[in-house]
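Structure first, commentary second.
The complex is shown incomplete by one protein chain, all other protein chains being positioned as in the whole.
Just so it is clear, A and B label the chains in written order, and each chain counts residues from 1 on its own.
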Amino acid sequence: MKNTEHLIRLRRIFTQVVEAIVIGLALYASIQVTQPDFVKLITAAPKARQVLRELLAPDLFTRESEVVTVGVALPVPCGSAPEDEGRASGPRLEVEPKCAAERETVVVRGEELGKGVQVTLRWRLPDGNTLGIQRLVTDAEGNFEVRVQVRPIVATKGGQSARIEAEVTLPGGRITPSQTLRDVTDAMFVTIFMALLATTLGTLLAIPLSFLAASNITRRGRVGALVYYLVRTLLNLIRSYEPLVMATIFALIVGFGSPFAGILALVIVTTASLGKMFSESIESIDPGPIEAITATGANRVQVILYGVVPQILPDFLSFTIYHWDINVRISTIIGFVGGGGIGDYLSKRINAFEYSKAGTALLAIILVVWALDFLSAQIRKKLI
Amino acid sequence: MLRVEHLTKIYPNGTVALRDVSFEVPDGEFLVVIGLSGSGKSTLLRCINRLIEPTSGKIYWNDIDITSASPSEIRRIRRQIGMIFQQFNLVKRSSVLTNVLSGRLGYANPWLSLLGVWPVEDRQKALRALERVGIADKAYQRADTLSGGQQQRVGIARALMQDPRLLLADEPVASLDPVLAHSILQYLEQLNKEGVTVICSLHFLDLVHRYATRVIGLKDGVKVFEGLPDEIDRTRFKEIYGEEAQEVRAASL
Partner (left out) sequence: MNKAERQPAKIFALLSLILPGLGQALQRDWKRGFSIFLAIATAMATVVWYGKSGWYIAIILLWLWNVWDALNMPRGAPVAIAVLLWLGMAYGIGWQVTQVNPMALFTNTERAQSILRPMLQPDFFTARKEKHEGWVEIQVPCSATPPKAEKTVGDIHIRVQPDCGNLNETLIVTADGLWPNEPTEITWMTPIGDVKLLGPGNNQMLVVETDDEGHLSAVIQVPGSALAAAPDPTLPLPHRVYLTQTRPIGGMTLSTNGQYVVRGIYETLALALLSTLLGAILAIPLGFLAARNLMSGHPILMGIYVIVRTILNIVRSIESLILAIIFVIIVGLGPFPGMLALAIHTTAALGKLYSEVIEAIDPGPIEAIRATGANNLQVIRYAVIPQIIPPFTALTIYRWDINVRSSTIIGFVGGGGIGFFLYQWILIGDFRAVSASFIAIAAVVMILDFFSAKLRERLV
């Protein structure tokens, strides 16, 4: 009695020690290779904060606005070019005195530019180039007044005087979806369609394959067994690749950034994965009804139609919807490697450091994946 | 001596499980609680070791007030009160021996027990308890590999580890077939003869007649009967089980 107890305890302790050593060694080697540098997470915090702040401020709507530019000529020195008449009303710029010599100071006044708006004040040089002066905000009446020094570079050239310009952005009031939001919506539609088409095509291909990979249907006789093992192996082989790997190859063949490449990759992966799931569902069917229908003298097709199909249909539908869910997720990233859709948009925006646009795409991904997740869960619940 | 006074339990959802139940259990008794399911039998047993907090009323065990005991006191009291359950309540993935040893937790060194280290005496005691219920050869198997009757014996062995002075048995045989039911109750009877007070809830009247020294009947949380097993006649039976239960009685008598 006691002996067995000791033996069992010793054996357990031994296996535990061996397991601990194996896991420890594996971890040590992994850390050597991966070189996790958690300090970097802290030292990179300012950058992380900046990136995250932009990501979390998605660019969704823009206020429709009108850009008004008003200007006034300032001949330097006086008489080198005609002075402006000046308007009496509306957004306008006035300069006092109306002409100046180099290094003098003039007073620039903006009138009726809108209350409390941003004004960009700048020189428009005779050669058409601009030279910034300053940014300021108008007062409660929509006016501003500022002193500007006249620098030699603004001198009149070829009878053409420099101008002082004020650019004002007047909010028009209407809020419209931003260009980013439109682009993201567009890409999202493509993504969803990619998943939809791929799931459908994949399902259609998976159905015949699944029957070939079901041991209770196919594994009869030598030819049947051969077909069974061939199809099984093929499905397993394909399943061991991430769809993204396939997508890169297809992208090279049919063109980089084309949603079609993504669809092809998704179709293949869906076929393999659904083929396996379907075949398992076929293998687990109840042989009772099949026996009964065979007993009535039905042929093989009739047996499948009346004995098998009713048993597997709910499973098939449920798996298909489940896989559609997965495909939506995958198609959000398949664009990273040239598959088109929202992933394409996202990776381009990130590479261009446009994080708030990327944030918009991320938001869209989260929303769509979540919504479709919920929807498919509801439908599957109804099916089972 | 266990004394229950005016025990009432109302669940948060408003269900009245026990209403003003009072009785006494002298040491050495085999008290059987009968009643329909939902009549408050389980609640009553769980109030005694305060797995369920009573709403009002008092329970005294050897003149210690269980109902007002502090958490550490109630743990000391619980370790002297064994309990076995209808669904056995074993940890299915643990070994039989670990399940039995866990009955000793109230006595064990709290820190060593957390590491799974048990004194040799406790291990030997556990093996003896398993021998006593006739399944010593299963000690190192996983609990869920055992049959229902064997699992309940593990439950009894676990209770034995507590050196109980009182044993609460909540429908110990309801999930077992009749032959096994007798074998399990015989263990309880034997323990009772060794001086352990037993409070057991049961469903079948024939078992009540065979094992009980005294019977309490509950109906909708109210004590409707208290007396000897032989005193349960047709009218008493109707009081406890209701009009519709006539035929059940015919079957079980």
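Everything that follows uses one rule, which is that contacts are C-beta pairs under 8 Å (C-beta built on N, C-alpha and C of every residue); 3 or more make two chains touch, one makes a residue touch a chain.
None of the values given here were measured: they were computed from a predicted structure.
Asks: Among A:116, A:208, A:255 or A:288, which residue is in contact with the omitted chain in the full complex?
Replies: The missing chain is touched by A:255.
Asks: Consider the whole complex, including the chain that is not shown, and state which of A:196, A:227 or A:383 touches that chain.
Replies: A:196
Asks: Can you say which of A:95, A:108, A:121 or A:244 touches the chain missing from this structure?
Replies: Result: among the candidates, A:244 touches the missing chain.
Asks: Footprint of the hidden chain on chain A, which residues?
Replies: Residues 26-27, 29-37, 40-41, 44, 47-48, 51, 55, 185-186, 189-190, 193-194, 196-197, 200, 236-237, 240-242, 244-245, 248-249, 252-255, 258-260, 262-264, 329-330, 332-333, 336-337, 340, 346-347, 350, 362, 365-366, 369-370, 373 of chain A touch the chain absent from view.
Asks: Since one chain has been left out of the picture, which residues of chain B touch it in the full complex?
Replies: Interface with the chain not displayed, on the chain B side: 46, 49, 51, 75-83, 85, 87-94, 98, 102-108, 110, 113-114, 116, 155, 158, 161-162, 168.
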